[in-house]
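Removed from the display is one protein chain of the complex; every other protein chain stays in position.
Showing chain A:
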Amino acid sequence: MSEPILATHALCKSFGALTATDDVSIDLRAGEIHAIIGPNGAGKSTLIAQICGALAPDAGTVELLGRDVTGLSTQARAQAGLARTFQISALAMEDTVLDNALLGALGAAGNPWRLWGRVSRDAALRDRAMAALDRVGLADHAGTRTADLSHGQRRQLEVAVALTLAPRAFVMDEPMAGLGAEGSRVMTGFLDGLRQEAPILLVEHDMDAVFALADRISVLVYGQVIATGTVDEIRADPAVRAAYLGEEA
């Protein structure tokens, strides 16, 4: 089997007495969508924060493209090809939709030090930003102030900013949250195709989306991975049913 694009090895993180990440080893392989599911407070976002560099683990390592990135900053990991979307939209609300996408394009270009010339007139940046907006269906809203977007559109913009980076791996924290039935369906279709470009580590509560998309699922409960497997394996797993799916289904 080919080497994983992204992997964690025995990752641990505690907040005081609370163990939010408990010996987590997962990996993300080329071309796949690996879904992480688990009840509220299971430690999914905490895991993502450690993978992306926003939070330092107490122990364990994170590996990106075969390289140990545990000691690297968020910026360095992004430059190395990791793109993250946030559970709670982290967008420049006062700026336009295009500005947010341009920021991604600027990050991809890696040079924010040009102090002259209008960024909105830079054809290369603009094309890259508009292409990403177009893919998530926000091209018509390029000039809209981000604060005026609906909740679902903000989720789409989160994904668009990640797209501008043309990353080697996506890490998405609940991209469907609050999208509504139609929005979820569209996003599901979109992510389905996206895995060809780069694999996706997908944290998601929407079980229809997870079962439709995931090549593999890992179930996180109290910071621990209690099972990893295909959709069918997870559905059949008695421990999972007891700990998690039993409550929902």
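Simple rule for what comes next: a contact is a pair of C-beta atoms (placed from the backbone, for glycine too) under 8 Å apart; a residue touches a chain by one contact, two chains touch by 3 or more; residues count from 1.
Simple rule for what comes next: contacts and distances are computed from a predicted model.
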Name per UniProt, for the chain absent here [options: "Cytochrome c oxidase subunit 1", "Rieske (2Fe-2S) protein", "Branched-chain amino acid ABC transporter permease" or "Glutamate synthase"]: "Branched-chain amino acid ABC transporter permease"
From A:65, A:119, A:139 or A:231, residue that would touch the chain that is not displayed: A:119
Omitted-chain contact residue, chosen from A:30, A:65 or A:92: A:92
Residue of A:35, A:62 or A:78 touching the missing chain in the full complex: A:78
Touching residue (missing chain; options A:12, A:30, A:54 or A:226): A:54
Selected residue (touches chain absent from view) among A:108, A:149, A:176 or A:209: A:108
Positions on chain A where the hidden chain makes contact: 52-54, 73-76, 78-79, 83-84, 86, 90-95, 99-100, 102-104, 106-108, 110-120, 122, 125, 161, 164-165
